[in-house]
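Note that one protein chain of the assembly has been removed; the remaining protein chains are unaltered in position.
After this line comes subunit A, so read on.
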Amino acid sequence: MATKASRSAARLMMAPAVVLLLGWMLVPLTMTIYFSFKKYLPLRGGDLGWVGFDNYARFLSSSSFWPSVQATLLIVGGVLAITVVFGVLLAMLLDQPMWGQGVVRILVIAPFFVMPTVSALVWKNMFMDPVNGLFAHLWKAVGAEPIAWLTEASLPSIIMIVSWQWLPFATLILLTAIQSLDSEQLEAAEMDGAPPLKRFGYIILPHLGRAITVVVLIQTIFLLSIFAEIFVTTQGSFGTKTLTYLIFQRVLESQNVGLGSAGGVYAIILANIVAIFLMRIVGKNLDA
């Protein structure tokens, strides 16, 4: 790819893909922005003309807006914390030579293959059901009052479900990172008098820095838009209404496309703010 001719040939051949991707991205974005400036009620009169920033003002002043931003951030933050902490621990465990390593590794990855809808339903009905759920039985077995998970502790429950789904991803990436650690470094630290906890803090954790950054950035992108887990469990009640869910309600339940589109633009802005923060905090791990 060094000569002038091969460079321009490369550009020519990449062009179709670039145009397609650009269209793929730009068309929905433009339409969202277009509708966000209109009063558009599909079942109640259709396109009722331009309204300027009305939708934006209404979405922002709605009583559900700030709680939804808060719920979104809590879920993203909670899931990130749980998956990174347990991911590091699990990865270190799986890195140890042990009997049945291959099978255990596949079992750990398995939750990632379960569709979000299915896993949320399984959790809701099999584990968290206050009458028949496994947790309820467990609580009764030790003589405690069963918890109605999804109504009494709805946000933690959702964080738990989503963490369960994303833990394999974090574990897998962190495991490959741990495996690339030069064992002589650990031995050198051992000879230098560092006990296991210090070896973890001074050698393993810094080595994992870059992998943790990747896990955090990728998960954030997907976690900001979780939907199925909320839809099949709490339907957005009990303080679990995320920004995504709020937009869904505005568009489909209230049949207000304009308002929903304005919410969509806010969601883009929120995602960017979160991304900028994350890049500030962890992004420096990526260079070097």
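Keep in mind that, in the parts below, contacts are C-beta pairs under 8 Å (C-beta built on N, C-alpha and C of every residue); 3 or more make two chains touch, one makes a residue touch a chain; residues count from 1.
One rule holds for everything that comes next: contacts and distances are computed from a predicted model.
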Chain excluded from display, named as in UniProt, from "Binding-protein-dependent transport systems inner membrane component", "Succinate dehydrogenase subunit B", "Pyridine nucleotide-disulphide oxidoreductase" or "Glycerol-3-phosphate ABC transporter ATPase": "Glycerol-3-phosphate ABC transporter ATPase"
Among A:Ala57, A:Ala81, A:Ala188 or A:Ile221, residue touching the chain not depicted: A:Ala188
Residue touching the undisplayed chain, where the options are A:Phe112, A:Tyr202 or A:Phe227: A:Tyr202
Touch list for subunit A against the chain that is not drawn: 182, 184-185, 187-195, 198, 202-203, 206-207, 209
